[in-house]
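For this depiction, one protein chain was excluded, whereas all remaining protein chains were kept in their positions.
Let's look at chain A:
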Amino acid sequence: MDHNILVKVIIRTVKYVTRATYSEGKSNANGAKWTTLTPAIHRMDGVTVCGKKGTLHFIRFPTAEMSNFLELAKKKGMATLVTTVCATGGGAFKFEDAFRREVNMRLEKYDELDSLIRGILFVESHYPRECYYWADPTDDDKCRKVTYDFSRPYPFIVVNIGSGVSILAVYGPNNYKRISGTSLGGGTFLGLCCLLTGCATFEEAIELAAGGDNKRVDKLIRDIYGGSYERFGLSGELVAASFGQMISKDRRDTVSREDLARATLVTITNNIGSIARLSALNEKISRVVFVGNFLRVNEISMKLLAYAMDYWSSGTLKALFLEHEGYFGAVGCLISFNDGIS
């Protein structure tokens, strides 16, 4: 389980039910009755794990809904099919007791970062269009996704944006370290949006942001200097102070929810971009892979990151993204679990 926002469940369906995995057949993937849960579901066909070919189903739901999930699992008799569930993320520790108590399942815990990296490498090698970058990110018409050949990945930086952010430098399959992180992550975006706009979900916050303009909230270089700050090559359009205009009551009174959501998203994204860029430069690594659920349905952030990494590094750094951004931890731990039993 990833950080608290979301829980990702992977169910592998194969012809035979194995000891290690649990299948509920297609019905699940097509939307089993999740009581109050509204899970998001993806699938990946024709994947071979542990010598068996099958389909991976990706399901996620907010960690806050864990009790509902356990309720459902109990009703569906999950424990009769499997006794062990592989788990990772902070909740693997936090909910261990609840799993045993409620559904009599044992959690086989895997290191979160190990799982993340194994997951990335596994998915990338099985899904040819997994890794991509954004070309012309600032031009709405020309902007497009371009597949990136990530077959020789090392070394690379992983920026995992969950509720918080972890930044890892990866030198080889089993050789990585956590080099940085920040508490300004997806949770901060959602938390601030929630307080500023009254929205309740990530999707809602992103939707608001899509319709807003941060330039009505932030103080730009031109707001301070009347134009660009030429001596240091800072364009007048750059944000000088996030939320800087909000110190004025008049401005606060006229700003919209959408503008506030957009400013929050831009602030968080740019900050992550800065820390990622500086960390990469300090490690002298040029490829930076951004993953995590913050990027889900969030093209605004991806394009901003793509632009910022390129602009501020004068083209020396490349921002890369992965199609299955939020599931690598779960995939990685499934792989590890299978490796363990085979």
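What to note about this one:
By definition in this document, contacts are C-beta pairs under 8 Å (C-beta built on N, C-alpha and C of every residue); 3 or more make two chains touch, one makes a residue touch a chain; residues count from 1.
What we mean here is this: contacts and distances are computed from a predicted model.
Remark: of the listed names "Signal peptidase complex subunit 1", "4'-phosphopantetheine phosphatase", "GPI-anchor transamidase" or "Ribosome biogenesis regulatory protein", the one matching the undisplayed chain in UniProt is "4'-phosphopantetheine phosphatase".
Only one residue in the set A:Leu56, A:Ile157, A:Leu190 or A:Val331 touches the chain that does not appear here, and it is A:Leu190. Chain A meets the missing chain through residues 3-4, 64, 89-91, 93-94, 111-113, 162-164, 166, 178, 180, 182-188, 190-196, 200, 217-219, 224-226, 231-232, 238-247, 249, 252, 260, 267, 270-271, 274-275, 278-279, 281-282.
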